[in-house]
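A single protein chain has been omitted from the complex, and every remaining protein chain is retained in its original position.
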Amino acid sequence: MEGTTRLEAFSDGVFAIAATLLVLEIGVDSGTRDLDSALLHLWPSYLAYATSFITIGIIWMNHHNCVDTMRRADRPLLFLNLLLLMTVAFLPFPTKLVAQHLNKPGESAAVYAYAATFVVMAVIYNIWWRYARGHRRLIADDVPDTRIRAISRAFDPGPPIYAITFGVAFISPLASVFLTFAIAAFYLPSAALFERGGEPG
Amino acid sequence: MEGTTRLEAFSDGVFAIAATLLVLEIGVDSGTRDLDSALLHLWPSYLAYATSFITIGIIWMNHHNCVDTMRRADRPLLFLNLLLLMTVAFLPFPTKLVAQHLNKPGESAAVYAYAATFVVMAVIYNIWWRYARGHRRLIADDVPDTRIRAISRAFDPGPPIYAITFGVAFISPLASVFLTFAIAAFYLPSAALFERGGEPG
Amino acid sequence: MEGTTRLEAFSDGVFAIAATLLVLEIGVDSGTRDLDSALLHLWPSYLAYATSFITIGIIWMNHHNCVDTMRRADRPLLFLNLLLLMTVAFLPFPTKLVAQHLNKPGESAAVYAYAATFVVMAVIYNIWWRYARGHRRLIADDVPDTRIRAISRAFDPGPPIYAITFGVAFISPLASVFLTFAIAAFYLPSAALFERGGEPG
Partner (left out) sequence: MEGTTRLEAFSDGVFAIAATLLVLEIGVDSGTRDLDSALLHLWPSYLAYATSFITIGIIWMNHHNCVDTMRRADRPLLFLNLLLLMTVAFLPFPTKLVAQHLNKPGESAAVYAYAATFVVMAVIYNIWWRYARGHRRLIADDVPDTRIRAISRAFDPGPPIYAITFGVAFISPLASVFLTFAIAAFYLPSAALFERGGEPG
C-alpha cells in the first residue's frame, strides 16, 4: 500500500498549502484612510475565502475516503491525481478575482472564472474516481461494493451542481458565489462524509 | 485511530504553513531612504509576528494533546476542526493589519479585527473540545477523567481572556496587543503544556 | 532506512510547497478595466503554471522511485539533494518571468532563465542519481540491477532534452516554452513512471 501513502503525502501537502495560501488574497490598500469601513467592504474577500477553504477541506476528506479503498495506485491514477492537484492549487487565483471584483467592474468575468474552476475540478475528480473504481481496477479486495457505490453517489452530483453555479453566474454573479458557498457549507459536508455513519475515522 | 491520524496531518500542515506565512506581512517600502530607522519603526510588525507565531505554536501543541485522548473522529468533529483551521489560517490577515496600522491611523479597527479573530478562534476551539469530551463521546476508554478535566481547565479561560483583550482594545489598542502577546508568551505555554508534568512527550 | 525517511519528508515538503506557490505568480493588475480580455491575455501565465507544476510533480514521483531503491543516505547525497531542492524551490521565479514576459518585451531573457533553470535541475538530478547508483554505493542489496538500469535510462535523456529547449529559445522563445510543456505533459509521465509496468505503487 506504499504507493497510496506517497500519493496521500504529496496530495495532503498541496491541499493544506493551497487552503492556507488563500488568505494572501485578502488585502486592504495601504493608503486606506477609513479602515473600519474598508474592512466591512471586504466582505466579498471573506465570502470567497470561506467558500474556497471549506471546499478544499471537503475535497481533502473525500480524497482520503477514496484512497482508503484502493489497494494500489497506477500510472494513469497518479497522473489524474496530478491534474486534480494542479486545479486545486490554481484555486487561490480565481478566489482572488472574486475577492477583488465581486460587486465591482469585472464581476462577471471573475465569477465565470471561479465557477469554471469548480466545474473543471469536479470533472477531473470524477474521472479520477471513475478510473479507480472501474472494474474495481484499483479497489482493494476487502472493500464491499456497497461502500464503492456510496462514494460514487456522493461524487456523481458534483459536475452537474457546479455546472448550475456556472449557469447561475450568467444571471447573477453574486447569487452564483453564494450558491457555491452554500454547497460548501451545507451540501458537501453531508455528502463528503457519507456512508460511514458518523464514524469517518 | 487512523481517522485521527488524517485529522492531525492536515491540521499540522495548516498550522505550520499559517505560522510561516506570517513573515510575509513584514515589509519595508522599497523606496525607503533610511533603512536603519525604518527597521526600528517596524516594531509593531515584530510584535504582531511574535504574538501570532507563538499563539499558533501553542494551539498546535494543545491540538495534539487533545487529539491524543480521542479514540476516533466523527463528522461534526471534522467539520468543527475545519472551522478552527479556517480561523487559524485567517490569522495572517489581521496580523498584517496590526503590523501596518499600530500607532498609526486605523489602529483601532486593526486591533478590533485582531482581537476578534482570537475570540472566534478561542470559541471554536472550545466548542470543538467540548463536543469531543461531552459524555466522553470521542474519548478513548483508557484516558482517565482527570486528564480530560485537566485539559478542560486549560481551555475554559480562553474565550473570557480573549474577550478581555477585545474589551481593552476600546481603551487602548496598543495595550490590547501587548496583552495578547503576554498571554502567548507567559500564560499559554504554562496552560497549554498542562497536566503532563514536564513530560508532554 | 530512517535516513531516507527524513530525506523524503523534507523533500516532499519542498516539492509540494514549490508547486503550490506557483499560483502566486498569476495576477491581473488591480486597475484592469476589461477583465474578460485580461484573463484571456494571461495565457502565458497558465502555460507556465501548468508546465512548472507538472514538471515538479513528475520530479517528485521520480524522486520517490529512486529513494525507494536506496538502503541509506550519506553526506554527499544529502548535500546534492539540498542543491536539487534549492533549484526546484527556485522555479517559481523563472516561471513568473515567463508568465510576465512571454509575447512581450524581455521575452528572450525570461525564457533563457526558465530553460536554464530546467537544465541545471536536470544536471543536478542526474549527478544525484549517478552518485547513489555508482558502484551500487547506496543501493539496497535486494534491488536488481535491471531496476537501476531502467531508472537510469529514464534519467539520462534529461540534460540533453533540456539543453535542446534552451537552444530552441534562441530561435523562438515561445516554441521553447511549448516544448518544455510538451515534455512535461507527454514525455516525462511515461519516462518517470517507467519500469514498474503500471504498478508504481
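We just call them A, B and C in the order they show up, numbering each chain from 1.
One rule holds for everything that comes next: a residue touches a chain if its C-beta (ideal position, glycine included) is under 8 Å from a C-beta of that chain, and two chains touch if they have at least 3 such contacts.
Quick caveat, the model's predicted, so the values are computed rather than measured.
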{"item": "Displayed partners of the chain not shown (whole complex)", "value": "B, C"}
{"item": "Touching residue (missing chain; options C:Val28, C:Leu97, C:Val119 or C:Ile148)", "value": "C:Leu97"}
{"item": "Candidate in contact with the missing chain, chosen from B:Val28, B:Ala140 or B:Ala175", "value": "B:Val28"}
{"item": "Sites on chain B contacted by the missing partner chain, in the whole complex", "value": "12-13, 15-17, 19-24, 26-28, 30, 32-36, 38-39, 49-50, 53-54, 57-58, 60-61, 64, 189, 193, 198-201"}
{"item": "Contact set of chain C toward the excluded chain (per top definition)", "value": "1-4, 6-7, 9-10, 13-14, 17-18, 21, 24, 72-75, 78-79, 82, 85-86, 89-93, 96-97, 100-101, 105-106, 108-110, 113"}
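As a working rule, only the chains that are shown with their structure count from here on.
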{"item": "Chain at maximum distance from chain C, centres defined as averaged CA atoms", "value": "B"}
{"item": "When chain A is superposed on chain B by its C-alpha atoms, the rotation angle in degrees, nearest 5", "value": "90"}
{"item": "Gap in Å, rounded to a whole number, between the CA centres of chain B and chain A", "value": "26"}
{"item": "Centroid spacing, where centroids are CA-atom means, of chain B and chain C in whole angstrom", "value": "36"}
{"item": "Per-residue overlap in chain C, given as positions that touch at least 2 other chains", "value": "none"}
